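Here's the structure, in structure tokens; my notes come after.
With one protein chain withheld, the remaining protein chains of the complex are depicted in position.
As written, the chains take the letters A and B, and residue 1 is the first residue of each chain.
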Amino acid sequence: MPRFLLFYRLMVRPLFREPLRTLLTILAIALGVAVVLAIDLASDAATGSFRSSMETLAGENELEVVTSGGVPEYVVGTLATLAYSIRVSPRIEDYAVITDTKKSLPLMGLDLIAEGGAYAQSALQKTAESQTQSASEQVFNRLGDADGIWVGSSVGYRTSDRVELLINDRVRTYTVRGVYPDSNGNESAIVMDLAAAQHALGRYGRVDRILLKVPETPSLGDWQQRLRTVLPAGVEVRLRGTATNENRRMLAAFRWNLRLLSCISLIVGAFLIYNTISVSVVRRRPEIGIARSLGASRGVILSAFLGEAACLGLAGALIGLPLGRLMATGAVRLMAATVESLYVSSRPGIIELNGASVLLALAIGVGVAVASSYSPAREASQVSPVEAMARGRREYDVRVHQARDLWLALVLGLAAAAASRAPAVAGKPLLGYLAAILLVAASALAMPAFVDALTSVSSNLLGKVFGVEAMLASRTLRASLRRTSVLVGALSTAIAMMTAVGIMVGSFRQTVVLWMSDQLPADLYLRPAGFAAADRHPTISSGVAEEVAKLPGVAAVERLRAYEISYEDMPATLASADLNVRRSHRNSDFFSGRPSEQVLAELRDSNAVIVSEPFTYKHHLKAGDSLTLSLGATQASFRIADVYYDYSSERGSILMDRQTMLRFLPDPAPSNVAIYVSPDAPLEIVRAEIEKATAGHRVLLFSNRDLRAEAMRIFDRTFAITYALEAVAIIVAVMGIAGALLALVIDRRRELGLLRFLGAATWQVRKLILMEASLLGLLANLAGLALGFVLSLILIYVVNKQSFGWTIRFHWPVEILFGALAVVYGATVLAGLYPAQVAVRLNPIEVVHED
Amino acid sequence: MKTRLAGLAAALLLQQPLAPQYRTALPGYRYEFPRDHFNHPDFQSEWWYYTGNLKSLDGHRFGFELTFFRQAVSRDPTRNTVWEVRDLYLAHLALSDLDGGKFYHLERINRSGPGVAAASESLGRIWNGNWQTQWHGSDQELKAVSERFQLHLTLHPEKPAVIHGENGVSQKAEGPGHASHYVSLTRLATSGDIDLRDKKFEVHGTSWMDHEFFTHQLEPNQTGWDWLGLQLQDGTELMLFHIRRMDGSIDPHSAGTYVDAEGKTTHLRSSDFKLQPTGEKWKSPLTGAEYPIHWKAAIPKLAIELEAKTPLECQELTGQTKLAPNYWEGAMVITGQRKAQPLSGAGYLEMTGYDRPVQLVP
Partner (left out) sequence: MPILSFEDVSKDYLTDGQPVHALKGLSLNVKRGEFVALVGRSGCGKSTLLNLAGAMDFPTTGKVLLDGVSTSSLKDNGLTQLRRERVGFIFQSFQLLHTLTVFENVELPLLLAGKHNPREAARERLAWVELEGLGDRHPHQLSGGQMQRVAVARALIHSPSLLLADEPTGNLDTTTGNVILELLRRLTREQNTATIVATHSLEAASLANTLVRLRDGKIEEITRR
């Protein structure tokens, strides 16, 4: 109890003496915690949701039978008549867009005759209390209707509502035959019978997968063994949810990178806690001395300061929890967009703030606070009773071991260089990130020397150019070197991250822009209006492309068909194209550097494919290797003729000749069509012709330029979340600057008062503080830009390459970067406004005579 | 007869108007076997019905029921893809563990689909998923798999097929076509295995097969029926059914068939026999229906008096989907006398419409 009192008086009470600064520190922690939490929650919701509908509605089935391009439907009969007590549930799965609301929902075709009982039941419950037989008959009657659909209750329709659905390139009207309970919206889908689904999608002869429920014995592995013997070669039986797991695995790198990015704010927050506790240690040296001379042990002092930090951390975490929950809502939207365009169609799931996330928030809040306050708290505990009570000691005379720290920084920098050359660990660029962290640490260590050197060199010059206030500001910052270094460290870390990510994204964007100019040679592109995503490839009714090809002014059409497949436990896209139409490109898109015609000629009607760069990276393949693909009921081996650059999707892609694919998967409907217009035909007229010819279909016609613009829009949307994360980190840092300047003002109030005695006008005092803010901003920008440049190299050539397998060409996004830096600089100066006001309001008479 | 499950199927399925595209059962139908053992897609409804009393080597008694129904839904020639619902195939599987006092039953519904269910003469097979009967000449191999038990039985006919009713039709109500074509194999020597809860029983006994096809439904005033099929130890078989009416009376179209030891059949009109419950009832805890499980039958012109009791009261089949009517179908033990000579046997009893009238949709 006495210890607690001591702790309270020494540590907690002072917190209330400067409520604003305490609040700023807490808010900085809160923001850091909130961002980490938000990203955690949001990535669960955004990437977890693709599981939801298909998998939740998949029920308790343990196994699934799948193959590329769909399982031939006779396999359903084979499985259904096996002398095992297994339940066989074929599924046709796709997406439909409700034309009224533009909402896309999973479309599930299932055997409503065999499995309809459950749906009929829930439909029954919804259709009044009519448990009467006739109602049930009516429900059952219509299970097989071609226009009947069942919807989850969260979709908001009622029985016998009419709903217009856009599926692939067609719109049809359906009637809601029943509504099934869908408590959290996670299971909302449009359910129809297999026959209706086949009609809707125009896909006959195949089902997307067959779910199996098998008896408990023998093991699932044994069941897989048994079932393989009766399945055709290309057809695979695997654990249900494998796709989900594969998607998870594919998304792991994305989530991981995002999570790390979300930690930037926390790192910045850690700098600020360090600063806050350091300041409070320095200020309370006399109190510490007194406490020590009254018998407080070093441990008590240490734990008191750690306790103070923990209090701040806890308070920050408690504010961060609701804040994080709130931010997650926004983050989910951003992330879902990214996930959808890069990986897998997903709808944001619900955000669940559960016990684990609360614990996580508290742990990181308190943990970061305690960890970052350890060093100043230890320093406090080493204050000797006598030393602390000695008067006249200068406040910020904290020893800074510049030379030692520089050596250490050098060592860390070398370690970072070594780490950046190491390969990925378990598919994750762990060492790349280690290198980045080492560099941040190295720069933190080098910061005092940097600040010292720069301020000592510049202060006289500053004085000449910007007046005595600038000189004083520079001297002040240099004098409280450690505090300044920490502030510059915090802000420069945030700026470095911003710069690094900015350079990476800018380089990536530029790479994509260049790549697209090679990749999109056609004049017009046609694609179905239905829901498309990285893993969803709606089709255009077969025949449409051929109609278009016959139009006057159309030189050629190229049909592209994409399928979603699984290759060696990873999702991939399998595509085919009319290779004979492919025109030669300006540059080679191939690793080999060979001209496109030469590579594509190899594919023509042969078992050869080209694969995308991320694909080779994921599967450790290279040109000349061969890969085995399951296509429908068969398995075939393909030679990799070459590897092409592809920035359209992070999932790997395999491309073959259309004729080759049709041999295995005879569905002729293309996913999209590239149209080449004759050089002598006016584009707009041809375009109008095509629009007329495709009037009966819901298709989207893009000009080459539109398509590029659309691609860049998706690209930018994809990285929106990273910008948001950086913005928060910058806000945290700027808040820290404001808080620190406030502390600086309060600590230097006597000096500021003195200046007034010596003839300084109030505007000069204000200018002094703003100069300090500005200098901090300038130093941080310089350090941040330098560190950011190095980090961007790590991001581009190590982290990106190891996580995603993309080759990105370095590019300085000059305007955006300097625009952002200018904004940060401006914000830093603005952060000085309030402390400057406080400084101006000080009464010089009072503060000069304090002491 | 059996309108038996006609009502069941009808109630379950689409209440489409009796479209003229389906044939009705009319007198003078020329039966031809084995063709007529298989599918009759021209008729709207059809079923194959197997029941039997079996005993394992160590004397453990079982009853079983395996039923395949087909109900035509559409004959629209444009709806011709594999998953299109042209017929609904319903099947029931039940095992009565008479000495174990347990009753197991399952239900499944499928469309024909890609070989999921059908009755194919060319394959000699009638199946619904992994429940099937495979014809080998005149013998049939029954296989049915479920989570808790499996049947694998060989059925050998000891008599030729019986055609019930008069002039090839079993009349169910007044008017032409209100009838079915009704064929039975009344005495099928049965042997095989029953796997029940990890235990294999080698069993022998006698089974009965009914096969009926028609385009017809119960009349509005008909509420349900009781059907009894039994094999007597003197080598004769008897089938009796009566249709109950709303007012409690028995429909005059109730009928029966007597098969003598040589396989010669005698058609029994409703006036030829009496079929009466004794009043002993079993109340279903599930549906609340009270089933008379003890019956007396008398056929004065054959001088037969019989009593049918069941060794297992709980042989009610309740639909999992609650869409099909519930009914009681179970193994029976027969005692009685013919011309003062004691008579015994085994059989199956079916009772429908006890929890509610087997409702017909207008």
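A few notes on this one:
Here is the rule we use: a contact is a pair of C-beta atoms (placed from the backbone, for glycine too) under 8 Å apart; a residue touches a chain by one contact, two chains touch by 3 or more.
What you see is a predicted model; the values in this text were computed from it and never measured.
Although it is not drawn here, the omitted chain touches the following shown chains in the complete assembly: A. Annotation: of A:82, A:171, A:570 or A:754, A:754 touches the absent chain (contact as defined above).
Considering the whole complex, the residue from A:23, A:371, A:468 or A:833 that touches the absent chain is A:468. For subunit A, the residues in touch with the chain missing from this view are 394, 463, 467-468, 471-472, 475-476, 478-479, 750-751, 754-762, 764, 844-845, 848-849, 851.
In this text, only the chains that are shown with their structure count from here on.
Looking at the complex, you find that subunit B touches subunit A at residues 11-15, 73, 79, 81-85, 88, 108-111, 113-116, 127, 129-130, 132, 143, 145-147, 150, 320-323, 325, 356, 359, 361.
Residues 73-78, 80-85, 88, 111, 113-114, 116-117, 120-121, 133-134, 136-137, 140-141, 143-144, 146, 193-195, 198-199, 204-205, 215 of subunit A are the ones that touch subunit B when the two sit in their complex.
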